[in-house]
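Of the protein chains in this complex, all but one are displayed in their positions.
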Amino acid sequence: MSDAAPGRARRGAAILALAAELARDRLALAGLLGLVLVVVAAIFAPLLAPYDPAAQTVLARLRPPAWLAGGDWSHPLGTDHLGRDVLSRVIHGARATMLIGVGVVALAGTFGVAVGLLAGYVGGRVDGVLMRVVDVQISFPGILLILLIVSVLGPSTTTIVVVLAATNWMVFARVTRGAVLSARRSGYVEAAQIAGCRDGRVIVRHILPNLVSPLSTLAILEFTNVVLAEAAISFLGLGVQPPATSWGLDVASGRDYVFVAWWLVTFPGLAIMATVLCANLLASWLRVTADPQEREKRFARALAARRGRARASREGERTP
Amino acid sequence: MTAALSPVEPPLLEIDALSVTFDTRAGPVEALRSVSLVVEAGETLGLVGESGCGKSVTAQAVMGLVDVPGRISGGDVRWRGRSLVDPRNARFARSLRGREIGMVFQDPMTSLNPLMPIGAQIGEVLTRHLGLTKAQARARAVDLLAAVGIGAPRTRVDLHPHEMSGGMRQRVMIAMAIACEPALVLADEPTTALDVTVQAQILDLLADLQQRLGIAIVLVSHDLGVVAGLCHRVAVMYAGQVVESAGVEDLFARPAHPYTQGLLRSAPRLDDAPERLVGIEGAPPSLLDPPQGCGFLARCPIGDAACAVPPPARPVGPGRLAACVRPFTPAWGDDRSVIDERAEARR
């Protein structure tokens, strides 16, 4: 909505202010850093991992993590039943997670936003039909149907991405349509239309900017859903197939050794949880930050809590 | 306790140098800055000012309804001499709410619980404070509905709020506020959200109840006409402070503070020609960083260096106070006539 240089300067200042606010919220900052770490691990996996994740060493089977009796630092997180290095597999597992997570969100998001824009902007019959499709598909038996489809088509990474995208676009369509409708009802879009703005320009300049914050929160939340779904499907043996690695797959293969080698299920599972938790922390911070009222309340509550603690400690000093 | 010792009976409600601060990311906003007001039993006090001047916050502070991000940052509210702000008196303060002090809110559409029949919402006050049984409370709720002018109260008592009109809901709110025959009703913009025709009915109802039951009323409003019709005394608020308080006749006849003069001058009247519609130049100061001196200085035509120190509220006549170094000076010169004309029209 702003033009050229002053607009850019203002936006720069806003981004700086946002970064400062993020830096103050330790949990959200940890979430962001954690996600960056996972992305780095995914991109540079071959450089970071000490071993080839598929390299088997029969002599070093089921080694425990380094800090336990019998473990050593050549395999910090131990080895699995084929003597593969657990740490290397966890690092490489980030690839499947990020690839599928980001791929599905990008595909589903693009399609869903397009449908939502169409339904919200054109309205009328188109809207009615599209939203009925969304309503109906949301009532589908999600994962069960995915399992059926994947088992018929044959499991692979591509199948997983396509099927998960095909079953996750509806939320994006709903949120987009809602935001478009509320933007259309507001005065400025109407004004732009009356002033003779072309539809494309109205959408790009006036409607899309309003979608940025709800959609970015939604995208992160959907990312967590997709990561968990991929892990579950891979765990069931219908997702990523060996020799490729995936955290869910590794938990599944470690399951048979759960009584003798707890680390096989623990570390890949921990990686899934940490990734999803980081995304959740970031998303919940983002949601509050995007809402000016919530943002004020968060600020005031933090202040009230600090004041309450200060008072409590003062009173504590007075009454020993 | 102090009441027994002091020679004069303490007033019904005394707001003493009350300050309320809202903590925002941009910094603390001082919504109320040392506001002092007194309400005597049976009198009607109008609290006027433009939006954001702190009049609603004052009413909410009396009721203990100031929530995060707001907080009472100084001063006191006393009921018959006893503090309502002191946390040790929290029980006492709560026992007054609904019993001795009733409150009517601005928006009757959202101020009633949507899931509870209105009779039950009125009855709740009665069971809480008067210890009535549910059946007694319901019977009394029917009487109260009739008293506030709702027809067929016996059937309406079981309706849910969404089944009633805005005016009816405001009547329900009033019935709730007067259920325990309180000594004071705080009415926070009770007619703002209503149709003009309904507004008059609600005001008549309030005036009628006030006369019949002898209830003191604090009427918060931005509408001078509403205040003129109902109140004995008026306090004018500006930028979180009381700038003038006076008897209603005196205030309209001879406004002391330039802001009051400007307010009277700008109020629209049915018989006014359109060119008479004038405003006050400028906008209220930011309460994030309130001015050191008079809050109105930036907009005041007669303000000068003398106004740079905060003018204390001082007596400017019998029963009237004004926070201005040169009260009664016509701030808008030749427009004096308008004000006189107005005073005339009122009589």
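Order of writing sets the labels: A and B. Residues in every chain begin at 1.
By our rule, a contact is a pair of C-beta atoms (placed from the backbone, for glycine too) under 8 Å apart; a residue touches a chain by one contact, two chains touch by 3 or more.
Going forward, contacts and distances are computed from a predicted model.
The chain absent from the displayed complex carries the UniProt protein name "ABC transporter permease", chosen from "Sugar kinase", "SusC/RagA family TonB-linked outer membrane protein", "Fe-S cluster assembly ATPase SufC" or "ABC transporter permease".
For the options B:V85, B:V125 or B:I202, the residue in contact with the chain missing from this view is B:V125. Interface note: of A:Q193, A:N210 or A:N280, the residue touching the hidden chain in the full complex is A:N280. Within the set A:A66, A:L99, A:V126 or A:I149, the residue that contacts the chain not displayed is A:I149.
When the omitted chain is restored, the residue from A:R10, A:R24, A:R132 or A:R198 that touches it is A:R132. Residues touching the missing chain, restricted to chain B, are 60, 63-65, 67-68, 94-99, 102-103, 105, 107, 110-116, 124-125, 128-129, 160, 162, 173, 176 (touch as defined at the top). Residues 27, 132, 135-137, 139-149, 151-153, 224, 228, 231-232, 235-238, 248, 251-252, 255, 258-259, 262, 265-266, 269, 272-274, 276-277, 280-281, 284, 297-298, 301-302, 304-305, 308 are the ones on chain A that touch the missing chain.
Following the convention adopted for this analysis, only the chains that are shown with their structure count from here on.
With centres set at the average Cα position, the gap from chain A to chain B is 50 Å. Taken together, the chain B residues at the contact with chain A in this complex read 22-25, 68-69, 71. Those residues of chain A that touch chain B in the shared complex are 295-297, 299-301, 303-304.
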